[in-house]
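Worksheet: one structure, shown below.
Complex shown without one protein chain; remaining protein chains in place.
After this line comes chain A, so read on.
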Amino acid sequence: MRKLILALALLALSTAAQAGETLRMAVTTSFHNSGLAEVLLPRIKADLDLDVQLLVVGTGQALRLGRAGDVDAILVHSRAAEEAFVTEGYGTHRREIMYNDFVLVGPSDDPARISGSADAVAALRAIASNATTFVSRGDDSGTHKKELRLWQGAGLAPEDFERWYRSVGAGMGAALNAAAGMDAYILADRASWLNFGNKAGLALLFAGDPELFNQYAYLPVNPDRHPHVQAAQAGRLEAWLVSPVAQALIDGYQIGGETLFVFNATP
């Protein structure tokens, strides 16, 4: 018994040591599920000798982590919330990095006939008037906020919807799993959709409306508010993210022959 306790204690003490500079960045589930991080992070490590630790959360929680000073920078996609974050003094500034677009995904036989819709708002109206099952992220993420704005544009309020509107309160991947299970419509970002492994009976039905543009921006957390944040490292990372190296990697990232992100940072 003593030997056992000793062995356990030894194992417990052997904690992993960490070397090099580290930076904590909160990113959205949609960015992470796209798989782009696995391309960018090793290169950042090689170029800057910087370990970027990603916290994968919704945009709402990412901004919250930034406000509390628990991360050094955030990379999210919800312009209004980001601008509020900077105005309130939690972030030093907002730097646009790249964009992709949102797409409407649904059962491949398309019962609500949205694939020929004139625009995104018309597609949502068709889903609502047909009362076909629709899965909402419901987690205050960038994608969720976009969806709510689209409903608003259609003159509809999700609170009034009947049981066909399912708010799952989950990340992009989990919500796509739910939609696949219920054969439901869902608003997703293109990158997550292309990289999603459990498409089941779902298909991409509507895309291309400029309204569905999805801008990602980088916001360093303000060191005046949280003196412990790695402001210098956040600055180095920003310089790298807007560099030609990052541009080549972001523009060159493809899944199944499709480009997922378009770099649009201004140097």
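Keep this in mind: a residue touches a chain if its C-beta (ideal position, glycine included) is under 8 Å from a C-beta of that chain, and two chains touch if they have at least 3 such contacts; residues count from 1.
Here is the rule we use: contacts and distances are computed from a predicted model.
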{"item": "Hidden chain of the complex, named as in its UniProt record, picked from \"Lipid-transfer protein\", \"ABC-type tungstate transport system, permease protein\", \"Beta-methylgalactoside transporter inner membrane component\" or \"Cytochrome b\"", "value": "\"ABC-type tungstate transport system, permease protein\""}
{"item": "Given A:24, A:125 or A:236, the one touching the chain that is not displayed", "value": "A:24"}
{"item": "Selected residue (touches chain absent from view) among A:142, A:171 or A:220", "value": "A:171"}
{"item": "Sole residue of A:53, A:129, A:152 or A:254 that reaches the chain not shown, by the stated touch rule", "value": "A:53"}
{"item": "Residues belonging to chain A that touch the chain removed from view", "value": "1, 3-5, 7-9, 11-12, 14-16, 18, 24, 29, 33, 51, 53-56, 67-70, 170-174, 176-177, 180, 195-199, 226, 228"}
